[in-house]
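All protein chains but one are shown in place.
Order of writing sets the chain letters: A, B and C. Residues in each chain are counted from 1.
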Amino acid sequence: MNPRAMVKLSHFLNSGNKLFQCRLRGENSGSCFNLISSAGISTARQSYGADGRSSSRIFADYSIFKGKAALSAAPVLPTFSKMESGFTKVDRRGVIMLTFRPAIGERKYDSEKKQLFALSVTEVGSFISLGPGESCEFYHDPSMASRDAGQVRKSLSIKPHTDGYFISLSVTNNISKTNERFTVPVTTAEFAVMRSAFSFALPHIMGWAYSTNPPTNSAGRDFSKVQPQVSAASEWDR
Amino acid sequence: MNPRAMVKLSHFLNSGNKLFQCRLRGENSGSCFNLISSAGISTARQSYGADGRSSSRIFADYSIFKGKAALSAAPVLPTFSKMESGFTKVDRRGVIMLTFRPAIGERKYDSEKKQLFALSVTEVGSFISLGPGESCEFYHDPSMASRDAGQVRKSLSIKPHTDGYFISLSVTNNISKTNERFTVPVTTAEFAVMRSAFSFALPHIMGWAYSTNPPTNSAGRDFSKVQPQVSAASEWDR
Amino acid sequence: MNPRAMVKLSHFLNSGNKLFQCRLRGENSGSCFNLISSAGISTARQSYGADGRSSSRIFADYSIFKGKAALSAAPVLPTFSKMESGFTKVDRRGVIMLTFRPAIGERKYDSEKKQLFALSVTEVGSFISLGPGESCEFYHDPSMASRDAGQVRKSLSIKPHTDGYFISLSVTNNISKTNERFTVPVTTAEFAVMRSAFSFALPHIMGWAYSTNPPTNSAGRDFSKVQPQVSAASEWDR
Partner (left out) sequence: MNPRAMVKLSHFLNSGNKLFQCRLRGENSGSCFNLISSAGISTARQSYGADGRSSSRIFADYSIFKGKAALSAAPVLPTFSKMESGFTKVDRRGVIMLTFRPAIGERKYDSEKKQLFALSVTEVGSFISLGPGESCEFYHDPSMASRDAGQVRKSLSIKPHTDGYFISLSVTNNISKTNERFTVPVTTAEFAVMRSAFSFALPHIMGWAYSTNPPTNSAGRDFSKVQPQVSAASEWDR
């Protein structure tokens, strides 16, 4: 990613740090915040809508249906772009998208009222490293860096209970003056599935799963041309 | 999976909850039950038999041969289907199929008398997250949601011993008035293989291993068209 | 693998149990033995030598060079064969091959005097599940089930020290009346690499890494034909 982009990312991270420090610190060793996802994918709608070939994607979510709400999780892959140099780089890191749907009547869930929360790479790191009895909370501002900054606040919390965790999403919208809250009790087994699936997905949403595929990964072809994607020798440049 | 299907799944889960709650709770933190596998693959025979190309599948089971019975485990992949939208989605999640065969005479195992137990995604999560000294038990009703519901009951239990676990399957058939029980002692090392192999298989039977493969995963091709399979931007839609 | 083969495997396992029980039990919770590798690959030389295409294989070992000996580890893939049914199955499970070479003079290792030890799937399970301070020992009889049975004995032991483990191989040959012993001190970091690499290799040497690849794993192609490789419905057959 080019220096320019780096500056922007670091901007979000730093402002984020200042904004939420006080609310995040504490005995929560698993706590973290990383607004890259919020920032990084803010134009996803456009590029997504613009691309017919994305219809070749495969959907596979992991859904948990409980009395008051349903929670679904699915990986969202990074996007890539070519640089002038001809190299391909990760343009936008992926996320793990959490979708909450409220129950309406028995065993019915309302997709019209769904709320999303996109876990960034670092938030996934926090999720999968959550120790027994630890809790974790993330804050997103979907309108960050727009003139509506601060109008909508989303917070996701993961809190332990006797057999697993409560995963709750609260969305405060100062414009529509609404405040929605979803809480889904997740069993130890369901959480183990999420932890395992998120761990598997992590190198994919980071893009590492693709950068570690050599040009030909069939042993039948010639490997002698495979080269490091960074000039390793440059450790010796200075 | 479409809303309709969701409703049915949640139905099974909830009824399951009610039916077995008392028998599952307790100090067993690893316990869980998920009848999706039972429900989800109830028509597998048909689609399987109807498809010649499935003969291109590769069999690889992990078998443990002990004095009274043999236990084999093998992953069963999910099935996929195209949606009107042109997207491909997981139609039926995979399972890890456990097969028990009784010993008949010395070092002979009777495949005619084999019994199967299909571990669902969440049951696999329970299995791989089993802590030292913890036990786990799952209940399946193969005829669930048919008029024979409750006639056949299968229960799989995993109980610790000094060097590993006892894995037992009991099958109670009220129609044939039979009650079969298999118990296989699994060493710590054999259990480590199962835990490791099941962890590897988990994102595959969930379908995530396929949704995280971009259209082209050879670095030699153009990546600039790779797009998220969910409109990530929709975190900002409301 | 066909019933016949199963019988043979269970035979080895059982006799193995009887033979070595006393020498393996004890506080060694990681201990295990599985002679499948010894048995399973006894004809590898033939099939290997007979096959030119194996020259398309890629070699990648992990080598540790110490004062008295060098230890190298490399995965050996399973072999597959077609059944009459047209299905492909694992014919012979893979192993992780350990190679010991004695040091001759300073920084020279003698490949002529190398000794091999093929870790079976279950032995790898024991290796990767070794807890802090735990030790582990495996016994192989390369001539098992031949008329030289018992003439050559190999034992591999893994014993903890302050910063890592001692990995030792001893080979007792009653025919040549020789007894060789190699000991390589492995640091915590080197052991972490082996544990991590062996964990990665495990589903590959088991064959699961191939059985979980659907016929087409490029998202661009039609998935609707992907089917489970076992008739999942058969959980309901009885």
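Keep in mind that, in the parts below, a contact is a pair of C-beta atoms (placed from the backbone, for glycine too) under 8 Å apart; a residue touches a chain by one contact, two chains touch by 3 or more.
Computed from a prediction, not measured in an experiment: that's the story for all the values here.
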item	value
Sole contact to the chain not displayed, among A:88, A:115, A:168 or A:187	A:88
Contact with the hidden chain (one of A:72, A:99 or A:126)	A:126
Residue touching the undisplayed chain, where the options are C:95, C:128 or C:184	C:95
Sites on chain A contacted by the missing partner chain, in the whole complex	1, 3, 6-7, 9-11, 13-14, 25, 29-32, 34, 78, 80, 85-90, 121-126, 128-129, 199, 202-203, 206-215, 217-220, 222-238
Missing-chain contacts mapped onto chain C	37-38, 41-49, 51, 53-63, 65, 67, 70, 74-82, 88, 91, 94-95, 97, 106-109, 111, 115-118, 140, 142-143, 154, 163, 171, 173, 187-193, 195-197, 200-201, 204, 209-211, 213-217
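Simple rule for what comes next: only the chains that are shown with their structure count from here on.
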item	value
Interface residue identity across copies chain A, chain B - same or different by half	different
Chain centre separation in whole Å, for chain C relative to chain A (CA means)	38
Separation of chain A from chain B, taking each centre as the mean of its C-alpha atoms, in whole Å	27
Residues of chain B touching at least two other chains	78, 80, 88, 209-211, 213-215, 217
